[in-house]
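A protein chain is absent from this complex, but the other protein chains hold their places.
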Amino acid sequence: MRQAARKHSFNNSVQLKSQRRQQRTVIDQKWQCASNVDSLEQLDTFHRAIRPYLCLAQVFGMMPLANVLSNDPQLVKFQLRSSGTFFSMLFLLLGGFKTMRLTAKLIEGGINAKNIVGVVFFSSGMIICLNFISLARGWSRLIVPWNGIDIIMLFPPYAPTKRSLRFKLLITGCTLGCLTLAEHCLYYASSYYNYSMQFLNCQANVTRVPLRGYMNKEFAGFFDNMPYNFIFIFYSFFLNFTFTFIWNFMDTFIILISIGLAQRFQQFATRVLSLANRHVTDAVWHELRMHHILLCELMDLVEANMSHIVLLSCLNNIYFICNKLLTIFTKLRYPINYAYFWYSLLFLLGRTCTVFMCASRIHEASLLPLEVLSMVPSDHWTEEVQRFTHQVNNQFIGLSGSRLFYLTRQSFFGMMATLVYYEFMLLQLDAKNNNDLPALCV
Amino acid sequence: MRQAARKHSFNNSVQLKSQRRQQRTVIDQKWQCASNVDSLEQLDTFHRAIRPYLCLAQVFGMMPLANVLSNDPQLVKFQLRSSGTFFSMLFLLLGGFKTMRLTAKLIEGGINAKNIVGVVFFSSGMIICLNFISLARGWSRLIVPWNGIDIIMLFPPYAPTKRSLRFKLLITGCTLGCLTLAEHCLYYASSYYNYSMQFLNCQANVTRVPLRGYMNKEFAGFFDNMPYNFIFIFYSFFLNFTFTFIWNFMDTFIILISIGLAQRFQQFATRVLSLANRHVTDAVWHELRMHHILLCELMDLVEANMSHIVLLSCLNNIYFICNKLLTIFTKLRYPINYAYFWYSLLFLLGRTCTVFMCASRIHEASLLPLEVLSMVPSDHWTEEVQRFTHQVNNQFIGLSGSRLFYLTRQSFFGMMATLVYYEFMLLQLDAKNNNDLPALCV
Amino acid sequence: MRQAARKHSFNNSVQLKSQRRQQRTVIDQKWQCASNVDSLEQLDTFHRAIRPYLCLAQVFGMMPLANVLSNDPQLVKFQLRSSGTFFSMLFLLLGGFKTMRLTAKLIEGGINAKNIVGVVFFSSGMIICLNFISLARGWSRLIVPWNGIDIIMLFPPYAPTKRSLRFKLLITGCTLGCLTLAEHCLYYASSYYNYSMQFLNCQANVTRVPLRGYMNKEFAGFFDNMPYNFIFIFYSFFLNFTFTFIWNFMDTFIILISIGLAQRFQQFATRVLSLANRHVTDAVWHELRMHHILLCELMDLVEANMSHIVLLSCLNNIYFICNKLLTIFTKLRYPINYAYFWYSLLFLLGRTCTVFMCASRIHEASLLPLEVLSMVPSDHWTEEVQRFTHQVNNQFIGLSGSRLFYLTRQSFFGMMATLVYYEFMLLQLDAKNNNDLPALCV
Partner (left out) sequence: MRQAARKHSFNNSVQLKSQRRQQRTVIDQKWQCASNVDSLEQLDTFHRAIRPYLCLAQVFGMMPLANVLSNDPQLVKFQLRSSGTFFSMLFLLLGGFKTMRLTAKLIEGGINAKNIVGVVFFSSGMIICLNFISLARGWSRLIVPWNGIDIIMLFPPYAPTKRSLRFKLLITGCTLGCLTLAEHCLYYASSYYNYSMQFLNCQANVTRVPLRGYMNKEFAGFFDNMPYNFIFIFYSFFLNFTFTFIWNFMDTFIILISIGLAQRFQQFATRVLSLANRHVTDAVWHELRMHHILLCELMDLVEANMSHIVLLSCLNNIYFICNKLLTIFTKLRYPINYAYFWYSLLFLLGRTCTVFMCASRIHEASLLPLEVLSMVPSDHWTEEVQRFTHQVNNQFIGLSGSRLFYLTRQSFFGMMATLVYYEFMLLQLDAKNNNDLPALCV
């Protein structure tokens, strides 16, 4: 049977020669890319696509990488003495200061489920930041092999994708960024409107709302202790904004990584699917299997570096969704309060859903080649094909949260069902509290 | 070993010749069917069996398909300019108007878990309708391959089924239709009886119940704003009826599709089972494996088109069951109220159960061939048989709700256990409310 | 490699001849057993072991089988015109009458979670009885193949078991029977003590407790309508006893069936395990695989006939455990009340646990051969062994509750965790009720 296959391939030797010539050209190109950084810049690698986000993260002290703008992924590595590390340290210092002040205030005033949110928000921001710094330390060990696979997958026989990875990541990132900004602005609008309405209604003879009072209320009595000047106003706003950014960036980053991986698995599947009903030599199957192993190893690498961040993101999202849902039946005073509440709740739910859906696409794409494999005629059902089938069948490919759970559609469904439980219970625990509006002026 | 098998088959060559003649006749017949539409009409295809339901759905604006009565499945396709699309648009307009009016009323009067039901009912009706329109757009891509498989499965060597698919679908559809109608009538009877008893008891000197008052109460104060004439009465009744129809049609449709698919998998299994303890050539195993792949591809196609509808149906059913159960301990005034409540609750539960049981039958039928495969003697245990076994073993075949969950008996059990949780919690949240009867006259 | 194996076996041909002679003797014995009913009686078949229980069930109207005492399992079959059917009909009539009277009383007095228990107890008894009648109808289709497998498994090369199946079933059945009887007596003792203490304390000048009053209270006001004579007292006691018997018999029967099946799988595993590190011919592996298929088919047959009963048993047990747990914090008046409550609760929990543990032993025994299979040296790793391994690996063997859940240790754990949830919630719903003792005399 195998001899027949060899004869067949022998007859096609003329065709093969031209094929080989093409292949050699492709290999030459690949080598050039791998060695020459400038030609690498022409390629739609994940490194090129994620670069703007790394820059952004560096500004906010999250990814202290040197040469973050470089074309060559090997140069982008963690350096202790760099501007990135300085930003990170500065940011951790400022954030730590704020967190400690909030904690101190909390302990003074007594803890309950509602005033603890602020401390959780800031301290989880710190933990996220530390996790990203740890990711930055291993970044070069992750991106260099990824780049290697990118170079393989960006040349024939892999078909180019309809839309470039860079474009996809840009669209996704910008959309999420805009939605985040809108949520942030709506938050200030809602809280400022509340303050000004209260001020105007309760204080007779006043027509102008003092900004300072608002600032002091918003930033937890910050200006009671600090001089009220531009620097501290900026510091307050900046810190709030940064933590919101961090909080959103974590989810965005998981989404971007997922898109990048899913794209490669999709491309791999597309190539395998294009082989349906065609005569495929054992060498090609071997090559495919090896590429599959490369992809799996990349997946393991990403998993090892990202799984803590994924766990953190899920726990974070569940906490904040539960917290938002807790006040779902609370009456609010003004339409803008409702607008903010519903917008931010839906945004939170949508973001969590997007994380799961994007991550589960990796797993789904990894299973696509099975269809073609079952169509391979028995004459060409060699050991290579069999092993390839086994490999695809038996290995779970996908992101996980520290392997405590896997990001699949089914686990998302389970998590949502659990969230509904928790919500019911929280509502019950909260049922005693009076949900009516308190008096406007005290 | 394989040579021995060949020799054996050589000895049987005379027998085989006559077999081949038969096969050729069958193939000719098949070709005729595939080409000639009239002879197609004689066959018990799924297209012929589902046709009446498509017509019905079109009347209610759900499946805007052109040539819905045609014998040829290729002609039944979505057309933008057709009576079906017109019906759909009209219906969405009227439904949208009603939904908006209800929402407006709700926001005015304040939301709670009980008065939100109407809005959920109507808006879910709209979403269902949009999903079915989307299904209609892909209908021809679904029914044409299905018809192809039907033509294969309706000729020998596949045995005909005891009862035709058309008959099964007719019986199932009519039963569900009658039960739905009975529920709808009982609803009006219960609500009219309540209204008339209240009217007669509370208003002295009256002996006749004014229909207009009932209409106004039933249709949420519709006739306060609209003139009270035959057209608007008809419109009100029609809209209520249509939405009830849509709501029930979704579940019915999933059941019908499941029966159609399960039948084919059952037929396939029957053929494989008939091969038990017989000498089967590799060619036959190959043919069976290819047919199995065809069936799996059909399953994937159905899954891709239906999974959103399945998800919607399950969420819908869970919501309405929870809602009904919430009032299970509420005291009712008249026996007819009890009759309606229990009939509608049991109908809802039974319908949900039927959806799951029918859909899970697909999965169960798909596993039947395994028994025969383990009985194949080792002499005939070729690579084909091995691959077939692997295929049947490793592939999950069955309907899912957007792949968030699969419709199996075990997931049904889990869903019921979850429903009991939710119910307990809802009862607790509701425990504060007074469940006694309110005063009859206010 | 395979040739070498053949040579090896050729050398052993002298040994084999004597083996074959032995085998022929065994086969002759088997044939004799299968044909001669009296010699069958000597064997430790499941039919012989379960026979006493079938008799017992027949007396209580549960298994209307003709010739239930016959040695020949083929004669034990359902007959419409037999004493068994008469008993069943009579019992269903009397039970139905009682159930209807209870239901009528319940509807008059108003339903709540506590007084519904009686109706659930009696109506579930009716449903159990109907399920067992349905099992009786298919009994001969089940026991005849089982007997066939028993005949195979009771002769060499299968090793005899340390304790006979009959002995095991006898011990298990008697133990459960005694515990049930003790529970039943304790129930009467507790309720009679309560009645008499109340009577003596509240009615002055009385020293003798009237039995009639107790009877009337115990049997739900039965003697208000009926004349108070010996027949009706007997009828009341008998009905109570019968339903308690039915309720316990269901679980006992599942346990007995499980022990019977687990024994066979265990014997099969023992034979396979005895082959460890020995040269085993392909023919033996083939025979083992065929026997494994026979066992699996028997399992399927049992599953098809029993799965509804298993489901019923589990739901029943969960309901009554929840119900008992609900009153766990209620204060009781006398030590005998505590004794009855704790004994019956622990008995219920223990019985449920035993059902799961016995049933899960089937699954566990079915996996034992895997160990030996992995030890087979590569020289003897033929296709037969490979297929056998696959078969054992990929098929789930075990009892299920209508395939909604499988009786394994893990599902038992899950069920217990769920029971704890339900219990917590029920306690909460019940928390408002006053759990103090009511006044003794009203």
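In order of appearance the chains are A, B and C, and numbering begins at 1 in each one.
Methods note: a contact is a pair of C-beta atoms (placed from the backbone, for glycine too) under 8 Å apart; a residue touches a chain by one contact, two chains touch by 3 or more.
Every value quoted in this text rests on a predicted model; they were computed, and no experiment measured them.
Asks: Would you list the chains present here that the left-out chain is in contact with?
Replies: By the stated touch criterion, the chain not on view contacts A, C.
Asks: Based on the whole complex, identify which of A:141, A:278 or A:387 touches the chain you can't see.
Replies: The single option touching the absent chain is A:387.
Asks: List every residue of chain A that touches the chain not included in the displayed model.
Replies: Against the left-out chain, chain A lists 282, 286, 289, 293, 382-384, 387, 390-391, 394-395, 402-405, 418, 421-422, 425-426, 428-429, 432.
Asks: Please output the residues of chain C touching the missing chain, sorted low to high.
Replies: Residues of chain C in touch with the missing chain: 364, 370-371, 374-375, 377-378, 381, 389, 393, 409-410, 412-413, 417, 420-421, 424-425, 427-428, 431.
The working rule: only the chains that are shown with their structure count from here on.
Asks: For this assembly, give the contact graph shape among line, ring, star, complete and other.
Replies: line
Asks: Compare the CA centroid of chain C with every other chain's and tell me the farthest one.
Replies: The chain farthest from chain C, judged by C-alpha centres, is A.
Asks: Taking only the C-alpha atoms, how many degrees of rotation bring chain A onto chain B, rounded to the nearest 5?
Replies: Chain A sits rotated relative to chain B by 90 degrees.
Asks: Quick check: how many Å separate the C-alpha centres of chain A and chain C?
Replies: From the centre of chain A to the centre of chain C is 53 Å.
Asks: Residues of chain B that touch two or more other chains: which are they?
Replies: 421, 425, 428
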